[in-house]
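With one protein chain removed, the remaining protein chains of the complex are shown where they sit.
Here the chain labels run A, B and C in written order, and each chain numbers its own residues starting at 1.
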Amino acid sequence: MPSNARTVRIEWGDCDPAGIVFYPRYFAMFDHSTTLLIERVLGMSKHQLYEAYGFAGYPVVETRARFLLPSAFGDDVVIETSLAAVSRSSFDLTHRLSKDGALAVESFETRVWAVRDPTRPGRLKAKPIPPELVARLTPG
Amino acid sequence: MPSNARTVRIEWGDCDPAGIVFYPRYFAMFDHSTTLLIERVLGMSKHQLYEAYGFAGYPVVETRARFLLPSAFGDDVVIETSLAAVSRSSFDLTHRLSKDGALAVESFETRVWAVRDPTRPGRLKAKPIPPELVARLTPG
Amino acid sequence: MPSNARTVRIEWGDCDPAGIVFYPRYFAMFDHSTTLLIERVLGMSKHQLYEAYGFAGYPVVETRARFLLPSAFGDDVVIETSLAAVSRSSFDLTHRLSKDGALAVESFETRVWAVRDPTRPGRLKAKPIPPELVARLTPG
Partner (left out) sequence: MPSNARTVRIEWGDCDPAGIVFYPRYFAMFDHSTTLLIERVLGMSKHQLYEAYGFAGYPVVETRARFLLPSAFGDDVVIETSLAAVSRSSFDLTHRLSKDGALAVESFETRVWAVRDPTRPGRLKAKPIPPELVARLTPG
């Protein structure tokens, strides 16, 4: 299945008074890793999706994470993200964050495809992933 | 001029490895204080503005702040926000954040009125504040 | 088991371009709810714990969450947090976030007790929860 990896420098502002990453920040990092992977696989930016499909995001409907080792400001961590499953209107991803080769955080998430609701400005609704995009998400 | 005050508990996640508020978080607090003041004065929620006026926010175009005393997690601080000036398409606000009666942060900001651009989905543009709203922002 | 509830106004800055809460922000809200509950039950502020016990936080080692309904800026949501289990060096909590009485997010987390490592400035290590604090966390 498609996957990517990127290195992230832990910033001072990511960390809490204990000097380690404030854990909600990990989810923000994973969210961006998901976007980088999806954009690459679909060959479209999130902004192009927004304009082409009335797309309004792929909100997370379920996630879980285990935090095995803390990371501190200044650390360089590697985040590996993989598409784990794709269905009609949702998809699953896994994230593995490691430091110096040791697994520090692992996470799993399920997301749904959402579009802007034309009948209610500013609101969104779930919808099947467009078939041509499903095809790109499930190569082979 | 209209003003409000609220007490905010500094959260663990607001603070950095030095144990004090990570300063970008102060601007997030001020942003919410601005919304609470504007909503009260206009008698409409930001969401109602969104729906009634095609409103898309009142982005800050200029701000400055002085940080006189640090705040640590667990501190209860008071944020006083005042509307300082209102013009055709922008307005100014001041924020004073104090702890135990001592001024800790003071900030000034100028915001403009923005609406969704109907010709470019997902984009916004500046526009004069609707006159009936200007009237509510400038009592007396 | 001890529990608490609080109402939180969803802020503009909590939300993403889809107009709904950026999900990492929910974890920041849950983190603060945990602190409010633990401080009340222990009768000490997080800062007092810091000073009295060399305490450096209670990092999350595992969490999971289901997001059933989105929340938008301006919504008032209720977060109910309960201590679910306490062991020698860790404790479990549940969070239920609801809007207009409907469950919107439910989450579970396990945290460990951490202290500053005197041999490595700026680092921390896990340690058993002081017995007098365990007694307060497990009434009855």
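Observations, loosely collected:
Please note the rule applied: a residue touches a chain if its C-beta (ideal position, glycine included) is under 8 Å from a C-beta of that chain, and two chains touch if they have at least 3 such contacts.
All figures in this text were calculated on a predicted structure; none of them were measured in a lab.
In the full complex, the chain left out of view touches A, B, C. Remark: the omitted chain is touched by one listed residue; of B:Ala28, B:Val78 or B:Leu137 this is B:Ala28. Mapped onto chain A, the interface with the missing chain covers residues 9, 11-13, 17, 28, 31-32, 35, 45-47, 57, 72-74, 122. Although one chain is not drawn, its touching partners on chain C can still be listed: residues 12-13, 15-19, 22, 24, 47, 50-51, 54, 72-73, 121-122. Where chain B meets the missing chain, the touching residues are 16-20, 22-28, 31, 50, 56-57, 59-68, 70, 72, 114, 122-124.
Everything that follows uses one rule, which is that only the chains that are shown with their structure count from here on.
Overlaying the C-alpha trace of chain A on that of chain B calls for a turn of 180°, given as a multiple of 5. Between chain A and chain C, two chains of identical sequence, the interface residue sets overlap for the most part, with shared numbers making up over half of the total.
Distance from chain A peaks, on a Cα-centroid basis, for B.
With each centre defined as the average position of its C-alpha atoms, the distance from chain A to chain B rounds to 30 Å. Here the spacing of chain A and chain C, counted between their Cα centres, is 23 Å.
Across the assembly, chain A contributes residues 16-19, 22, 24, 50, 72, 122 that each touch 2 or more other chains.
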